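First the structure, in the form of structure tokens, and then the observations on it.
Left out: one protein chain. Kept in place: all the others.
Naming follows writing order (A, B and C), and every chain is counted from residue 1.
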Amino acid sequence: MANFDIERKDNGDVTILHANGYLDAHTAPEFENALSTLIQEKRFKIVVSLEGLQYISSAGLGVFMGFIEEVRQNAGDIKISEVSPRVFKVFDLLGFPSLYEFYDSKQAAMEKFK
Amino acid sequence: MANFDIERKDNGDVTILHANGYLDAHTAPEFENALSTLIQEKRFKIVVSLEGLQYISSAGLGVFMGFIEEVRQNAGDIKISEVSPRVFKVFDLLGFPSLYEFYDSKQAAMEKFK
Amino acid sequence: MPGKKPHTLPEKKNSYRLKLPADSANLDIIRKFIAGIAENMGFSEEDIYQIELAVDEACANVIKHAYIGENTREKEIHVRVKTRAKKIEITIADRGIGFNPNSIKTPNMEEYLKRMKPGGLGLHLIKTLMDKVSFRINPGVRNEVKMSKSLVK
Partner (left out) sequence: MPGKKPHTLPEKKNSYRLKLPADSANLDIIRKFIAGIAENMGFSEEDIYQIELAVDEACANVIKHAYIGENTREKEIHVRVKTRAKKIEITIADRGIGFNPNSIKTPNMEEYLKRMKPGGLGLHLIKTLMDKVSFRINPGVRNEVKMSKSLVK
């Protein structure tokens, strides 16, 4: 079982989700739940920090895709921060940088919501 | 392939070998070579620091057994320091503490050679 | 002699097999198995990551798609790895419903991203990450995705 966990930190109207470990088809539902909870709470300004993420498969990328439309329709966004080069490569191979904003720090990502 | 390496540090007539990683049937020959080199150099006062050792199997224990007699016949010893609880358990299961001295620090083990 | 192959030393060939339940909890075990073999062969960390990912995608597909509506058969993933000095060849097989690999077109990523809907990326990733990918489909008997990557030192 891949180890994976999500930590949530609310900062005003922005929420930071720290995704740590291995995000694959087995752990993607956990990430999905975390995002789903935010949507239910109408918190649409989301930064996902991938500093602690060691691995991502397409099941993980799929979770990002599953929420982005609704989030943007509600004047929010999912911004991604601190992704490691090897994990970024997977996003990049599939063209995600044209749809998502990537930042070097949580702060920089949060600023953009101001 | 288990990752394993040996670092050697000479301190006067005592040599400290740091064994790091996984010591199994595949990597035991490396440890054997290190000890064998010391014997050839007539350096019989040996401290093996297992601080960085994460795993040992009977092939690793066998290496200790293979040299202890000759070392002691030459007024030397192989003393073991900083072994983790889980690795110590393997030594302990096989009664090694009655044949080998275990120390909490390299310093304490070296002292005994004074 | 024309057409005669040059006389070379036999390459070291090895074969590994793994069979396990088609359960997403096992993806991690499969990745570690593959990573261990690739590491022993001398692949770079970068390459190992990519091989793990390609295999993960193929196995995730078996888990998600192969045994839909089947309750009788044992739901297993078969992983076979053949190694040569400079090449790893991995076959992921199932005995499930099968699929037509030709009918699955490479997603146009621009279109795909505009739709903003998940899914359909696995096979595309496998083809992008590995040197060679082929399929052999025999529904209910054996459906294979075979992929290989060469070691460039």
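Following the convention adopted for this analysis, contacts are C-beta pairs under 8 Å (C-beta built on N, C-alpha and C of every residue); 3 or more make two chains touch, one makes a residue touch a chain.
Remember, it's a predicted structure, so these values are computed and weren't measured experimentally.
Where chain B meets the omitted chain, the residues involved are 1-2, 22, 24-26, 55, 57-59, 61-63, 65-66, 68-69, 86, 90, 93-96, 98-99. On the side of chain C, touch with the chain left out of the figure occurs at residues 14-21, 23, 25-26, 28-29, 32-33, 36-37, 40.
The definition used in the following text is that only the chains that are shown with their structure count from here on.
Remark: chain A and chain B have CA centroids separated by 47 Å (rounded to whole angstrom). Chain geometry summary: the mean Cα position of chain A and that of chain C are 27 Å apart.
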